[in-house]
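One protein chain is absent from this view; the other protein chains keep their places.
On to chain A.
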Amino acid sequence: MDRRHVTGPERSVAPLPAGSMNEAVATTQAQTAMFFDTQRNRQDGRTIDAMRPIFLKTGLINQASGSAYFEQNNIRVACGVYGPRQNTQAQFNENARLDCGFKFATFACDKRRQFQRDPEERELSQILIQALTPAVRLGMYPKSTIDIYVTVIQSDGWWSTLAAAITCASVALVDAGIDVIDIVTASAVLVLPDGNVVDATQQEEQALSAQPPKCHGSLVVAQLPTHNEIAHVVQTGKMTPAQLTKAIDTCLGDSAKVHSVVSYYLREAVLATEPSVLA
């Protein structure tokens, strides 16, 4: 399609129910209030400390050295790892370099994304590099580059999607046979004045941003679970140090759970292809 001639609208907005704008705003606010009062049971039936179930599969992309597909209900992330390949820079480097391309599919979010990477996606690429590099044994691959391409096919909650992307990319690195010291796993929480909501959906995030800015925010922690090291942290919002410490604890506990899922899957995957390896 020639986008210079056929320009669609920048974003799509759900049609408003019959009645005035103010009524629509009032209903949203009522829904929001309901969500926060009855937080023990969330709209998708989870409790506030329950993550969405994880589906994981490696080796879906034929051309890649390694690949992974990660799904958590409506979050769908695919990742391909290419390399290690020779570094194109003339300069000698005794360590490998990670390159990352993070991309939301144009239809992945509410607002339509462009084909070119926007500033947000470029920053997410940097975050992924910073989170994954500590786990890779860079010294094993001098003069080389490892390319990681992450595509978010569907996003449901900005912070949960970032956590999913980090975990997915790490599994793809393992699938590519790159030497790593640990699997990087990540998890996200939404911090409220009276508790933490684990692995929030987009609906829940929006409900939060409609609230008056008291003490709440979001947090993603990526860790190397077997080393007890923190690989990355991104937080926004406003929270007291005590709230933040508690949220970090929640995140670390959750990403340990993610790690057990990932390592179980990887073990099963190896057993399925080469039963003799673990015998």
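In the analysis below, a contact is a pair of C-beta atoms (placed from the backbone, for glycine too) under 8 Å apart; a residue touches a chain by one contact, two chains touch by 3 or more; residues count from 1.
Going forward, contacts and distances are computed from a predicted model.
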Hidden subunit of the complex - UniProt protein name among "Ribosomal RNA-processing protein 42", "Signal peptidase complex subunit 1", "Glutamyl-tRNA(Gln) amidotransferase subunit B, mitochondrial" or "Cytochrome c oxidase-like protein": "Ribosomal RNA-processing protein 42"
Selected from A:60, A:244 or A:266 as touching the chain missing from the view: A:244
Contacting the left-out chain in the complete assembly, out of A:50, A:252 or A:269: A:252
Residue of A:189, A:231 or A:258 in touch with the missing chain, whole complex considered: A:231
Hidden partner chain, touching residue among A:122, A:143 or A:257: A:122
Missing-partner contacts on chain A, residue numbers: 11, 13, 21, 25, 91, 111, 119-120, 122-123, 126, 129-130, 133-134, 209-210, 213, 215-217, 223-224, 227-241, 244-245, 248, 252
